[in-house]
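The structure appears below as structure tokens.
Just one protein chain is left out here, and the rest sit where they should.
Order as written gives the chain letters A, B and C; numbering starts at 1 within each chain.
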């Protein structure tokens, strides 16, 4: 019997433990469908704001040693447009990512999705390169608690809070989100970073500072998953640098119930989902695991 | 005329802008001499504590994608032994790195070097994997100010404070060090991280959590140098992932007056100093710079 | 730790030569071994430092080891590129995207404006046995360019370069699609290739499809990353930068968006 790849993140059940990370390819229903078919257990949308955002001018994404730098600037068509666009959806497990700076932003946005089939919300508390949203919110634990509480009060679907490395202890942000009633944590977002071109002596990104993603940040992300799941009793989704099944298993052993994949798509394309899924299944077979749950956090035994 | 590679970090003058980073190869005078001869403008010692420390059991250093993970645990022979060992030195530009948890630790250690030729002190406020010293100190701005003030009051040589990404805003640590009278900042130390072996399901390091170094952290380090030198009027030494002259120039353009090199030695060996120096000189010639100072922070113009 | 090569990072190139094609179109030539050899249809992301980074088809250059971009000045960014001087620096990364599949036999290339860039590269890749007709359109005589270049590239092939202008000031009068319609009355093509304004391509594809002739079009969409990460170039379930830019007639016939809508920077669908 081949192993069961389905996983549970609290009350959230996924057929497969790999998800599309927020901000990657996520702006059309057709593309979501394709990514779901190619093996992703769920897709997370771009982080949506109240209004459409153009984002920063290019360059917004550049390759560097070990990963990517990006400062897309949260370009997105806005929650109202997006809600309408995905409203025909019945079958694709879509997790809607939201970004904003105050409770009311989130209240407004969740309202847009009232009659739309949404699997869960992921609150982006950790974008490192847009002011007043993202990390600036995550760095304010009181605000985090209020926002999560507000969203929680408006919907029955699970709330995931996405954290990253900001200027306060991210573990405090996790705690604040838990106080607000979050159902799970995604860790981590990109890490604030920059690159400079020595020929032109200019920052590589138009926004100068952006976020680092890809293999470079994996050891930091694994550490965060390990720390969160060691310290708190909350399901965790691992994110950061997953490009092989070993990476995914590493996150699961550290304490993640599922993983998100972003940058790796830029190299291996969306086949990465089925490849990682297959690798996890082989590993489970070899090691005698029948469920993902059996592996979650095993590295904490040592 | 070939360009002048000497640089100034506040009052500290180095013949060449590349330095050996703390913790790398730094435990004997003979090795320091060899590294100096091979091109380093200065060598920073291992971080010394009051007493000898054995450090953690192995594995303490492992290679990963894009860099290394280490949790050496600050093994060192202790300040008194070390001071005696380097006391014959007259010619090698040695910067003594110190680690401790209270003012008195530093007071005790600086005393040991009273009659020893020391070029500068680097206070390690940022080791991410040893409790009660390192980051736990750096995360406490009041303590940082006190420690720097104390060391400053005991010696005439420049004080460099080494910061990293902890659980408080590292820019506050920089400010606190400046309040204490620090003469320069080194940014950054390794970033707290971990890896797990999927075969044995165990953490790769005996200490489980360690620090990430090498190319993987360069974009984060460049960002920190850029942020510090944009926000404060303090000389900065860049550290993190330098392995080529382009990396070094990138740090200088971001605002660093010199760079430290650690992990790259594990790949290119100590020839990396002369190679980076030569590359910087070529670049300066090509771009028409006659002094390092002319390049410092140029990327901030855009 | 291995020190890996970096992909998807711009390399800096220096503009070595500028050719004025029309009052609003220029070709910027620079040295780049990789880009000088790209396949027809492939593009690069072009960084204009301090301004923007734009997708540009890679233009044929007559000299070995050189590549070029042919840019029409339109908005802020293309104008900034257009205004660059010899000696100025640009950043390039790529090549990205797939390429035209060149059929044997008689082929027709239908292009307008800078859409001719990938078509001329296609002409360069034509097999000796190909008979090639290039149909180039512009509004007026003044805006016509690349005619000589096309003849030169196809010197060794049986070929024909047909020009047409909307105002009739040069070549035939009318739209390329009109001329194409006439051509198709008496000629059966083995392959038709098009690049230019989407409405034009839409008609070309429709005509070819209606005659069951193999057709491919190279599409333009808002492109931020060029490598299939950001999603800004999506069209139906395709990412134009990664799955395209070249799509065939069968595929395009099924598209909900081709010829009708494209996305703005924020990702909102907008009608053409």
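To be clear about the criterion, a residue touches a chain if its C-beta (ideal position, glycine included) is under 8 Å from a C-beta of that chain, and two chains touch if they have at least 3 such contacts.
Because the structure is predicted, anything quoted here is derived from the model rather than measured.
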{"item": "Option from B:4, B:172, B:197 or B:294 whose C-beta touches the chain left out", "value": "B:197"}
{"item": "Which residue of B:8, B:34, B:146 or B:300 touches the chain not shown here", "value": "B:34"}
{"item": "Hidden partner chain, touching residue among B:52, B:181 or B:279", "value": "B:52"}
{"item": "Residue of B:5, B:19, B:44 or B:72 touching the missing chain in the full complex", "value": "B:72"}
{"item": "Touching residue (missing chain; options B:5, B:24 or B:133)", "value": "B:24"}
{"item": "Touch residues of chain B, complete complex, unshown partner", "value": "23-28, 30-31, 33-34, 46, 52-55, 57-66, 68, 72, 75-78, 81, 197, 199-200, 202, 204, 206, 262-263, 265-267, 269"}
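As a convention for this text, only the chains that are shown with their structure count from here on.
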{"item": "Chain located farthest away, centre of chain C as origin (C-alpha)", "value": "B"}
{"item": "Centre distance in Å when chain B and chain C are each reduced to the mean of their C-alpha atoms", "value": "51"}
{"item": "Centroid spacing, where centroids are CA-atom means, of chain A and chain B in whole angstrom", "value": "33"}
{"item": "For chain A paired with chain C, centre-to-centre distance based on mean C-alpha positions, whole Å", "value": "36"}
{"item": "Contacts with 2+ other chains: residues of chain A", "value": "64-66, 202"}
{"item": "Touching two or more other chains - residues of chain C", "value": "3-4, 50"}
